[in-house]
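Then we have subunit A:
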Amino acid sequence: GQKPTEAPAPATEAPATEAPATEAPTEPAMVEKGTIKIATQSPLSGGQSSLGVDIKNGAQLALEQLAGPLTEMGFKVELAPYDDQANPDTGVANAKQIVADPAVLCLVGHLNSGVMIPSSEEYHNAGLAAVSPANTNPKVTDRGYLEVNRIVGRDDVQGVVGAEYANSLGVKSVFIIHDKTAYGQGVAEFFKKRAEELGITVAGFEGTEEKANFDPLVTSILASNPDMVYFGGIYDQAGVLFKQAREKGYQGTFMGPDGMDSSVLAEIAGEALVSGGGMVYSTVSGPASVYPGTAKFVEDFKAKFGADPQPFAAQAYDAMAICLKAIEDAAMAKGGEMPTREEVAKAIRALKDFPGITGTYTFNDIGDVTSAKYFVIKVVSADPAKWGENEVVQTLDIAPPSK
Partner candidate 1 sequence: MGKRILELDNVHSYYGHIHALKGISLYVEEGEIVTMIGANGAGKSTTLRTISGLLHPREGTVKLEGEDITHTDPHLIVYKGVGHVPEGRGIFPKLTVRENLEMGAFTITDPNKIQQRLEWVFELFPRLKERLDQYGGTLSGGEQQMLAIGRGLMQHPRILMLDEPSMGLAPVLVELIFDIIQKLNKEGVTILLVEQNAHMALSIAHRGYVLQTGNIVLTDSAEKLKKNEMVQKTYLGIE
Partner candidate 2 sequence: MKTLGTFSQEMLRRIQSGYMPYLVSILHALVGIYLVYTSPRSNIAFLIFISSLLTLYTVKTSAAYKVTAGVLLAVVVMPILGVRNIFYLEILFQICVFAALALGLNIVVGFAGLLDLGYVAFYAVGAYLWAFFGSQQYYVIPYAPGTQPADLPFLLPGDMFYLFLMLAVIIAAVTGILLGLPVLRLRGDYLAIVTLGFGEVIRVLANNLDKPWNITNGPQGITPIQRPTLPPAVVDLFNNTLGPVIGHPVKASDVYNVLFYLMALLIILVIILVARRLDDSKIGRAWTAIREDETAAIAMGIPLVRMKLAAFAAGASFAGAMGVMFAASRTFVSPESFSFMQSIGVLTMVILGGIGSIPGVILGAAVVVLLNLQVLQGLSLYLSQLRQSDAVIPIINFAWKNLSTQLDPAKYQRLLFGIILILMMIFRPAGLIPAARRQRELAVEESGD
Partner candidate 3 sequence: MALLETIGVTKRFGGLTAVMKMDFKIEQGEILSIIGPNGAGKTTFFNTLTGIYRPEEGKIIFNGHPLIGLRPDQIAALGISRTFQNIRLFGNMTVIENILVGMHTRLKQNPLQVLLRNKAFMEEEQEAEARAAQLMQYVGLTNVGNELARNLPYGAQRRVEIARALAANPTLLLLDEPTAGMNPQETAEAIKLFRRIRDEKGITILLIEHDMRVVMSISERITVMDYGEKIAEGLPEQIRSNQRVIEAYLGRETVSEKG
């Protein structure tokens, strides 16, 4: 249990080391104004924890690097990481615990839409702002809650981007596979819809929870021999599928959504990504060349956590950054006083062109990013170390579908 009445931190608390020591006009004003907590929720244990842990880590890094302005104002900023176990029951219980803690002013989270949707009901009830780094399911924002925001694209857009690009490549037929998760299937459905509208033949549409053995699917793919195989899902499954398909002689192009964006994909699939028609993916987070912050992020992340960030870690970094910025704005507006949750939630919506490391963010009235930038990126090398050199082949600015 926690100590209910924590003694105030020593007044001599040094400013965060990351913040350059060029401030200090009003040095003695460092009075403790209270603790601000920012919670994260993501699966920290269980099978999906590799993504979940890095969501927490990305957020943690942002908090350490960017909390400076708030600490200067005299707040103590803390991270409260929760493990939702990718389970709605746990997520909701945690959500209730989070909202019951008045010090929590913002939340970064959830990996799974299945957890996000019920948990965000609690955030909404309690007026706590949440910024999602990973939930692409349309339902997340379609409820129109003031508190619920996300900085990732929606499935319905990414799928469309993918299909448009496939069309521009001259793809005539495509075999669509998804991972039977809300995310993967969502993207795939929209890809399919758009592809059909564009006159591309959908040679197959299959879902699979399989992680290792794709032989039956590959047989079906080879039988219909499509120009493209689209996989709606995450890289760890995709890598194995692509590898097996190539090994059996498939020569077309692979494509997928931002779940593909990981060097591990190259580690798993290797040559399969560059042989034949190669591999492309759509994403909302551009490569280093577009967002210079990303490269530094990857470097810092590696230095701190000892490994490359997984997908959504950078988004989590930005989600945290948005939380911090919004709290700062709200506090400023109040003359340096502790803002309320409602003020923070409104401050998020009031942000204009917030410069994150994965994009520039402005939210619309339901919490989607207005005019998100979407990229289509081509893998250039089978070497995982060269993942950062992947080439942007198309950039699109697409606004979310208006409701």
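Selection rule: all candidates are chains of the complex that A comes from, given by their letters.
Heads up, the rule we're going with is that a contact is a pair of C-beta atoms (placed from the backbone, for glycine too) under 8 Å apart; a residue touches a chain by one contact, two chains touch by 3 or more; residues count from 1.
These numbers come from a predicted model, not from an experiment.
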Touch-positive candidate for subunit A in this complex, from 1, 2 or 3: 2
Interface residues, subunit A side, partner candidate 2 - complex: 1-2, 4, 9-10, 44-46, 49, 53, 56-57, 60, 78-83, 86-90, 92-94, 96-97, 99-101, 112-115, 117-118, 121, 125, 137-139, 142, 155-156, 180-182, 184-186, 189-190, 192-193, 207, 209, 304-306, 403
